[in-house]
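Every protein chain of the complex appears in place save one, which is left out.
Chain naming follows the written order as A and B, and within any one chain the residues start at number 1.
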Amino acid sequence: MSPYRIGGGIAALVLAVLLVVVTVQWLRYSDLVWPTVSIGPTTQPSGSSATVGQSTASEPSVTDVLAERTRLQADEANRKPSGENENFVFQRGVSNGDSIAREWLQQAAEQHELLTPPRDVSGLSSLPYRNADRLEQPEGRDWRSEHNSPVRFGGSWLIFGISLALALFLFARGRIQIVEGRSGETVPRFNAIERANHWMTASAFIIMGLTGLVILYGKPLLLPLIGEHGLGRVAWWSAWLHMSAAVPFVLGILVMAVLWLRENLITRLDLEWLRRFGGFLNDDPHKPSADRFNAGQKLVFWGVFLGGLAALASGLALMFPFHWLGYHGMQWAQLMHAIVGLLMVALIIGHIYIGTVGMEGAVDAMWSGRVDRNWAKEHHDRWYARIINEWPRRPSRPATPAE
Amino acid sequence: MSEAQQRLREINWKTDLSGGIQRVAIAHGLAPFGNGKARCNVWNYPDPVPKHREPLYTPRRDLLTQYRTYDDKRHWRLPALFWSIQQKDFSTQFPLVLTSGRLVEFEGGGDETRAIAWLAEFQQQMFAEINPADAQRAGISNGAFIWLATPEGARVKVAALITPRVGPGTVFMPFHFAGWWQGKDLSSRYPQGTVPYVLGESANTATTYGYDPVTYMQETKTTLCQIERA
Partner (left out) sequence: MARMKFLCDADRCIECNACSVACKNEHQVPWGIVRRRVVTINDGQPGEKSVSIACMHCNDAPCAAVCPVSCIYQTDIGVVLHNKDTCIGCGYCFYACPFGAPQFPRTSNFGTRGKMDKCTYCAGGPEVTHSDAERSKYGQNRIAEGKLPICAEMCSTRSLLAGDGEIIAQIYKERVARRGYGEGAPGWSTAYADKRNVRS
């Protein structure tokens, strides 16, 4: 068994475990916010997790003091403050925060006659600021659920799932070799501009992908590792880098469109290529026909180009909040940005795989710009046939004697 | 004490919105404000018992037969015009009633309170409240600037607040603003560092001649105006 297949198997195992972990977390997910800081008298023992409601003997508890002051509001004539100033402090640590939070929800449910149904309410405000006139937008809670559960977990499922599929493919089929072996002669595939632009776009995408993932997954994954201040700093830099890297990325995809759009238009060849999955599923030496770009590459092109434009539009909306969109629009823009970003990350993982590990001879195209003749003949026969007519035969090294 | 009496003790006329007090007053033929009865005869006032007189600048020319204002007066050396103004009809050219009043955030002329950031932020612009029907007729949209003109030749430039707060035919302006004169921003005229946070037209640039017949207090609460898009 080749080292590639072994590597693929190990990766598949690891990814399968990760996928199971993610699935279990998703099923068990409870997104309840509960208190983590307590308040009490200064004589409270440090690092305490004093049980709720218990006050040290002679000291007035927060509950008593504030409750007494609250009652003054019932008597409209009395506006005098009560007693002397107390001196409470806030401290980290609440022992049973989640049960406290659930108790609050229970209490609120019991006050049902006070509760008007949640609805969008807008009015008038003397303030000239955006959204000052909006009293209530309960759909913010919906957006929170969408963001925290389907998008976050769905995204990690997508990424691990795609990676697992690729790892299984590598395990099952191994690295796709050039059937006739390397010929030792090369033909030009991508020129300097194309390659430089590709790597600029790719680097920008890596930066944007990583920083975007920090913003989405920082709280569940990084917070336990680097703590609050660490995450604050990392996330702040991520936000800046994410927006800065957008400039070369957008420039890059526009240049790609100018250079490659015509050659990425869908043709009949692509349907056949897709039907046979590029010929990767069996050892048939006759691969489906393809021109300069095969259907898989065209998928990547359109995915990156259109996805990039969608991410740009939603990203601009997020950078200039409420300039063009209202609450609903901003919430949709954020979700779309995250979903498009995650889809593109999954797509590019596949792209990186096939361009490096997955196929022998592929990385040369974008690295040196020249590819082996046999590789070109095998995978891009139409393109190869065209270019050898335009370019004279120019071996990269002296022809070897026949073996 | 009976239950009804107990209940009556709990009702507060200041916050009761049921309308009961008003209904009782009307049922007895009284206006639901005041007591509907003059309590005294002030023999040295121009009207010993109060009677209604139309304002000098009024759109209701039909009321002038019964409710016209005083003849022009002179108190010692002080002349005061009444009928000579009211007899002219300005309402064709100035069809809307203009009134002025307070805002809760500011006080008086406003140079003190408009220089307090906490207050000024909540009313950042001089405005005129215009009924939606009047606004639509004049083609004015909410927040847009308008020119408001009054019979004595004043023109002030204010933002329009389109709201049903004012009835059709009435325009309201708050009087706490200063620092603009007939559309021109005069903030450069303030001494260095004294410009208030918020400036605007002074409403009394627009309000017109008129004096209380006894105290000679200026007439700021009722006059005529015309509005147009700026």
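Methods note: contacts are C-beta pairs under 8 Å (C-beta built on N, C-alpha and C of every residue); 3 or more make two chains touch, one makes a residue touch a chain.
Just so you know, these numbers come straight off a predicted model, no measurement behind them.
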item	value
From A:201, A:334 or A:374, residue that would touch the chain that is not displayed	A:334
Option from A:70, A:282 or A:389 whose C-beta touches the chain left out	A:70
In chain B, positions touching the absent partner	10, 15-18, 104-105, 117-119, 121-122, 163-166, 197
Positions on chain A contacted by the hidden chain, ascending	31-39, 52-53, 60, 62-63, 65-67, 69-71, 73-74, 76, 79, 81, 83, 85-90, 94, 97, 100-101, 104-105, 107-109, 111-118, 121-127, 129-145, 147-148, 215-216, 218-219, 223, 228-229, 231-233, 235-236, 239-240, 243, 318-323, 327, 330-331, 334
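Keep in mind that, in the parts below, only the chains that are shown with their structure count from here on.
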item	value
Distance between chain centroids, defined by C-alpha means - chain A, chain B (Å)	60
Chain B - residues contacting chain A, complex	105, 121-125, 163
Chain B contact footprint on chain A (complex, rising order)	124, 126-128
